[in-house]
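Removed from the display is one protein chain of the complex; every other protein chain stays in position.
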Amino acid sequence: MVWEILAQILLNGFFTGSIYGLMALGLMLIWGVLRIINIAHGALVILGAYAAFWLFRLYGLNPFYSLPLVLLIGFLLGLSIHYSLVKPILKAPELSSLLVFFGLSLVIVNLMLIYWTANVRGLPILYPSYNVGSVTVIGDRLLASVTAIVTTALLMVFLQFTHLGRSIRATVQDDEAASLMGVNVNRIYAITMGIGVLLASLGGALIALTTPFTPYTSDIYALYAFAVVVIGGLGNPLGTLLGGIIIGEAENFTVAYYSPGMAPAVAFILLVLVLALRPRGLLSRRR
Amino acid sequence: MAWQYYVNNVTNGIMVNGTRYYVQLVYYDDQSSNTQVTALYERLITQDKVDFLFTPYSSGLGFTAATVAASHGKLIVATGVASDTIWKQGYTNVIGTITPASKYLVSTIDLLKTYDPTAKNIAIVYSDDIFSAMCAAGAKNYSLQNGFNVVYYGKYPSTATDLSSVLTSVKATNPDAIIGGGHFADGVLLIKQAKQLNVNAKLFSILVATDEPAFYQSLGSDANYIMGPSQWEPDVNYPVSYGPSNQWFVSTYMKMFNNETPTYHSAEGFAAGLYLQAAIEKAQSLDTAKVRAAFNTLSLNTFFGPLQIDPATGIQVAHQMVIIQWQNGVKRTVWPPSAAVANPLYPKPPW
Amino acid sequence: MLTLIGFEALAIAIPFMGSSSATSLFMSVLEYMVLAYSINLLTGFTGYVDFGHVVFFGIGAYATAVMVQSFHALGVNPYVFSIAGGLMASLFALILGAPILKIRGAYFAIATLGVSEAVSVIISNTPALGGSYGMPLAAYVKYDLTSAYLSMWILLLAAMAVTLYVANSKFGYGLRAIREDEDAAEVMGVNTRLYKVAAYVLSAFFAGVAGGIFGIVTAYIDTGGYFSVSKTVEMLVAMMLGGYGTLLGPLIGGFVLSLLEYTTVVYIANLHLLVFGVILILLVLFLPEGIVGVLRRRTRLVG
Partner (left out) sequence: MATGIILEAKDVVKRFGGLEALRGVSVEVGREEILGLVGPNGSGKTVFFNVVTGVYKPEGGRIIFKGRDITGLPPHAIARMGIGRTFQVPKPFSAMSVRDNVMIGALFGKHGAKNPYEAAKVVDEVLELTGLAGKADLQAGLLNVPEKRRLEMARALASRPELLLLDEVLAGLTPTEIDEALGMIRSFRKELGLAVIMVEHVMRAVMNISDRIVVFNAGRKIAEGSPSEVANDQAVIEAYLGAPITGGGRE
């Protein structure tokens, strides 16, 4: 009996963790490339969740079918945020990007509250669960984790092998050097914001599939996204996915074997420990 | 506001030794912060010069409001404040209208005892906030008093986005009944993942979330059989000796608020107003001390249910929770028998 | 400066004019100002953005609550215990300071946020500190708005005095050098580690005492109210609105922001957070150096 429970906990942790990872991918890109603290990431994720939810509720579209539309909305939103809010504060100190994005988060969350109220939203169970021995595999969470892994792989391929991807990675290393080598850094910033918010809405769509949410859930995911990115390190998608899984497993182990109430503290304690040991985060860059 | 309409139009004011008083309501948004509550209640008392007060929604804010009211010797009728501790602080000016948190899940246990004397194991899993924690503690004591054994008693963070591991531990104790929950999102999540993880029990009773129509919208048919405590339901029919009938309240409310069905929060507010009105009429005075004394001996049967307080502390003792159950898409009151419109479907078939 | 003193004398007199609702309104104005000064001592002077500064407010509140619960029988005015709250917050800053201040830039902001969230969860899981029930103090403390008000005034004046001293002292110069270019400052002889921790401990004290005072006056403490991220943001915005790293910035910023908050709450209740978000964005984009910064540029008024 003990083994089954352990297996179940491990699986739960893997599922939750990979969803955290997927949700944080967008933040990793935006933070790594533009070096700004996008505290509104949680709100953007939940915006994606609402998009998927309403497309399902009004048109009966399964989140996976409505994904292309949701991602397009995300990308366009990212571009508009870049040109309206990000461009002016690119070179400003951290305090400015922190406050601008906190303002943006307040605006998004409260607009959602006004138009969509604080009622619980969530999709009914669309995918059945399977049993492997006495370990239950939750259908939608499995699909979400698979999507997370596929997206991470796609992002790695994109960053590694496409011209656009390489210039993004160069900007992560050192934007001054990158611009010297002919990389149009401003264009990269805009596209990165677009991709970042696209990934956020992808994460949101899968959260809508698996978890009930309200506008207030944004704050929870914003904090987790940062913990994941710091632990996973900047600049590489695999690190973010692993960072998410580490937190997911640690949390679920705390829930099962220590005290469920302490679970959220785990992510933050890990975050602080990683930072205390490596003051500039796992990937300490020259800047 | 509905109560204000009732007093000013239906009973044509409150008769207090000869003069008719009409109700004027003053209210602000406390933005759920204690510091705001202090400022706004001070403003109500000293600037708006109100005679009587109602508490803001949530126990934490209720404390602060009660403190301010007590310092000015004002009476404050509690609605939306369920935690018992407010009545353990030595305040005498706080009048409880709704069933306190510690008794929220009591009627669920009574129902279980009545419909299934063989049931023995109860699992209690609740959200980590003052209200839910108190409900859970109350349920645990009452279960033990009634010979049940509590096979799981644990909390989860109120910010939880995944309860699969909590439910895995609950599943291991294979309980007859699973009760608890907390607020909206986690209540729905609990049921959704219970199904996904195939966690079975003959009875599910979840706090707060089950009362919302959004509960069924989010879960679809999986919501059926799930029960939940509620202070009041539109289809409840208590014997009424004071104040308007249930039908009147529901229909008037819907007329006033572009026919939205009232939730128990609005009914609770109306009942608190009604309770105050009855006490003023009994005391035949607006003086706080006299009205407070009137409450001690007041026992009403209203559309919201029986109302009576414990004279020493002011805590509500008579009002009982009703239990609702989703029965193929419709939310029905199934307990207590005196107010029920349908019998509970028990036991709940496996997922 | 004359208008300032006149303004302060008037404000001190408010509680004695009997209108306690004005007093409690002014209490929250004082809260904004004190917290703006508190965070200004670290973020304003050294540029380290403390995004978890509310942790000191919360620790101050809980420490004071524990003191009040255990020593209320002594008949001491409870607000004295808020000093202990401040010291406890400073002690926490001292222990936390060395490791966390090695972290720079955005990572520091996120690390402090992580600390504040972790402490909040730990407290709400510690039965001795009320666990998820929070700590009601009503039974131990008499509701006394006037002495709460005066304590807040004393705290504000102390915060302003300290800020004035720091601004013109060797310590202040060292902190500003750290803000401009920490590596250059280190090589020029500024003991950057010691100075950063000292600023952190000093700034924690004022937030801690404020937490203690408000814990007593609201007579109920829970992690939700006393560890909320939005309180840190309010401090940062008040400091920035006024002009950070200056003497008068937090005073003006705190005043303007609290009145803004109060009016929006009373008049456009459910929109007020939305409006606050929009103001925040406009403030950063169009008024980065804050009101004092703009004044200084125009009238050479030294902040």
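Lettered A, B and C in written order, each chain numbered from 1.
One rule holds in what follows: contacts are C-beta pairs under 8 Å (C-beta built on N, C-alpha and C of every residue); 3 or more make two chains touch, one makes a residue touch a chain.
Worth saying up front: this structure is predicted, and the values here are computed from it rather than measured.
K.L.:
Identify the visible chains that the left-out chain touches across the whole complex.
P.N.:
When the entire complex is considered, the left-out chain reaches C.
K.L.:
One chain isn't shown here. Among C:L41, C:V190 or C:L260, which residue touches it?
P.N.:
C:V190
K.L.:
When the complex is taken as a whole, what residues of chain C touch the one chain not shown?
P.N.:
With respect to the unshown chain, the touching residues of chain C are 168-170, 173-174, 176-177, 180-181, 183-192.
Criterion: only the chains that are shown with their structure count from here on.
K.L.:
Could you put a whole-Å number on the gap between the CA centroids of chain A and chain C?
P.N.:
31
K.L.:
Where in chain C do residues touch at least two different other chains?
P.N.:
Residues 121, 124-125, 132, 270, 273 of chain C each touch two or more of the other chains.
K.L.:
Touching two or more other chains, which residues of chain B qualify?
P.N.:
Only 128, 155, 157 qualify.
K.L.:
Within their complex, state which residues of chain B touch chain C.
P.N.:
The contact residues of chain B facing chain C are 28-29, 31, 33-39, 42-47, 60, 63-64, 66-68, 70-71, 83, 85-86, 88-91, 128-130, 132-134, 155, 157.
K.L.:
List the residues on chain C that touch chain B in their complex, please.
P.N.:
Contacts found on chain C: 19-21, 23-25, 27-28, 31, 121, 124-125, 131-134, 136, 138-139, 142-143, 145, 214, 217-220, 222, 224-225, 262, 265-266, 269-270, 272-273.
K.L.:
Touching residues of chain A toward chain B in the complex: what are they?
P.N.:
1, 5, 8-9, 12-13, 15-16, 118-125, 129, 131, 136, 138-141, 207, 211-214, 217, 220-221, 252, 255-256, 259-261, 263-264
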